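Just one protein chain is left out here, and the rest sit where they should.
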Amino acid sequence: MKSQDDLERIACAEEQWKHDVLEPRVKRFQLEKSPTRFYTPTAARDFDFLEKVGFPGQYPFTAGNNPFDFWRAYAEAGAKMGVRPEYGGSGAAGRYSGYGTAEDYRDYLLRMQSLGSRGGPNVAFDLVTQCGYDSDSPFAAGEVGRVGVAVDSFRDFQVIYEAFTGDRDIDRVPSNFTINAPAAVIIAMYAALAEKRGIAPAQLRGTPQNDILKEFIARGTYIYPPRPSMRLFRDTLVFCRKHLPKLNVTSIGGYHIREAGATRVQDLAFSFANGVAYLQAGVDAGLDIDDFAPMFTFNAFGGSMEIYHEIAFQRAARRMWARILRERFGAKDARSMMIRQPITAHIGCTSTTLQRPLNNLARAVVGGIASGMCGGLPAVYPPFDEPLGLGHSLESIQLQMDATRILIFEAKVADVVDPWAGSYFMESLTDETEAAAQAELDKIEAMGGAVAAIENGYMPRAVAKSAYERQRRIENQEDFMVGVNCFMGDNELEVSAQRMVDELYDAAHMATAEERQLAKLAQLRRERNGKAVADGLAALEAHAKDEAVNLMPDLIECVKSGATLQEICDVLRGVFGEAEPVKL
Amino acid sequence: MNSERKIRVLVAKPGLDGHDRGARVVAYGLRDAGFEVIYTGLRQTPEQIATAAVQEDVDVIGLSVLSGAHLALTRKVIEQLRQQGAADIPILVGGLIPESDKPALKEMGVAGVFTAGTPISSIAAFIRSHVASM
Partner (left out) sequence: MTMAARTWNDLVGGVRRGEPRPLARLISQVEDRVPGWEQAMKALYPHSGGAQVIGITGPPGAGKSSLTNRITASLVARGHRVGIIAVDPTSPFSGGALLGDRLRMRDVATTPGVFIRSMATRGTLGGLCQSARDVARILTAAGHDIVLIETVGVGHDEIEVVKAAGCVAVVCVPGQGDAVQTLKAGIMEIADVFVVNKVDRDGADAVITDIRAMLALAADKRNETVPVIATCALTGQGIEPLVEALIAPAARAAEVMARHEARVREEILTLVEREIARVVRERWGTNAELDSTVERVCSGELDPYSAAQSVLRSINLKD
């Protein structure tokens, strides 16, 4: 830290420089102002290293959650063995996947295992399941098994796990579930599966996404209104802490919020508003903060091409969350204060373009550099053909992995932790980002918190407006996207890429998934004990009306009896009502 | 054409796909282009879309789908429009539409497919010229 005198001398020198060097140059090129900036110590006047940065692995975690991640510990060994890590590394959940019926997905998982995959299932559910409908609902037409696997019942769930037995049983491998509105039902199925297999539920690991608030803001697969949705969240939180203590409770994220058009500041503020609401739910349920906050994870925040800003974002996010946990919620355990997320900075899928798709690889490398420089795996994401809507080809996955490897082993991006710490520029940018996000978060808290800011439409509308703002800036060439609104035309080459599509998902399966699922539903209804189903649903309905009752035990009984996902969700629809769409 | 005549557009998301960034941006953009935009939001059934198109007497229907179900859903919407005697209302489709599916959509009778990166001004111009020629 510079002394006051030093700062004054520097400030004076800066004024002199502006007069002697900068302004003449601006004038020479007939500009209104300089297109670049230069930062001096005066930009970070009050910078206190220990207060603002500290050390990786210690409060306030600005520099990172630890001095090095586990992947870095084994990176050289992995390179020598030619390990092909799926996200998260071995022993964790495998590649995000899911399609067709449970049988189709199970067979796919077995195929992946025969090719060397060792992770647990990282399950994508179809939209029908995500919205709490069965495959025979009128809403299901055209959607069954499309963006994920169709799960209508506990039976389907069990079929998926036929791929995980023996040394891959559910006490050995974790499961990820990208499920939100009916997360409680899927968690119930997971617990019921353990019971059926004679495995202690306390052994179950993994992460349900279980982040309903962002659905109202950005992703759209909600069922019930916000308040009863928070009741269900509380039920999962309390139940998991007691019975499935190794299961992460939620995977919160600004990722979808940013992808829906939010600005960087909105991403951070809205994510934390949601996170605060979830934390408060635990506190209100009588739990000790350090008892459950360590089991909160973050899915990812959003990203953009602005590399410096995304690095600052991650630093600000870590510091802000740590402060919220310690000062607002009184956490004492370091693990409560850390943001646990599989990836850090990235460019976001909305930064990729359909035009000249190979450019997306260059773009994703920028994201990898950013993430390597802010405490994460230098992950290059997404694969270049992401926007084509055809799935990721084998080439794009290979190039993505190689780019990540190049950043780790050749560029050695991650060998220095938080390399920007102390930079006048980066510290001031981090402070600015944090201050702006805090102001927005305060605004939401003044409204009554995330639920209030959803009910009054504030957060969803803010995101829609930001999305529109961005579109206008692109159409007016205030923002540039290469190949989209600039550098097009006759002198440019529309470079295309040869793709060999990854035939992992059988198109024939997807085409017949709906009819096969309908047949299975009919069979289930014939074979199950109707009375047990009705009794279970009746008990669920009665308890749902009493806010104090935890519905997880009832949900477990319902799924075991063979009640379908929609039957269960419809009972809750009857009691809670359905969420209203947000007006623009 | 009467100077008061406004072009009316229906913007709808059929199916369960909840990613409405594109639909919202197009809705705002077409409003700013001077159109009256009937925005019906998420989870529209084909019947709701066709009924709205008829009741609102829209000049064009815009469908946005990012779940990959665009062929099935567009087909169903067209069928409903036919049933309601409104098969003449042109349909535009946007979202995550692979290049290879565009011919199939055109063959169904879709008037235009607008995917990522299309300026809203192009969509507005397309609609205006389509309406003028009717």
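Per-chain residue numbering starts at 1, and chain names A and B are given in the order in which the chains are listed.
Everything that follows uses one rule, which is that a contact is a pair of C-beta atoms (placed from the backbone, for glycine too) under 8 Å apart; a residue touches a chain by one contact, two chains touch by 3 or more.
What you see is a predicted model, and the numbers here were worked out from it, not measured in a lab.
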| item | value |
| --- | --- |
| Visible chains that the absent chain touches, using the contact criterion stated earlier | A, B |
| Which residue of A:34, A:456, A:476 or A:496 touches the chain not shown here | A:456 |
| Full-complex contact with the absent chain, from B:40, B:64 or B:118 | B:40 |
| Residues belonging to subunit B that touch the chain removed from view | 2, 4-6, 8, 27-28, 30-41, 45, 47-48, 51-52, 54-57, 84-86, 88, 134 |
| Residue ranges of subunit A at the interface with the undisplayed chain | 225, 456-457, 577, 580-581, 583-584 |
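FYI, only the chains that are shown with their structure count from here on.
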| item | value |
| --- | --- |
| Between subunit A and subunit B, centroid-to-centroid distance (C-alpha), Å | 30 |
| Residues on subunit A engaged by subunit B in the complex (per definition of touch) | 127-128, 130-131, 133, 138-139, 141-143, 146-147, 215, 219-222, 259-261, 350, 353-355, 387-390, 464, 467-468, 471-472, 474-475, 481, 484-485, 581-582, 584 |
| Residues of subunit B that touch subunit A when the two form their complex | 15-21, 24-25, 27-29, 39, 41-43, 45, 67-69, 71-73, 76, 96-100, 115-117, 119-121 |
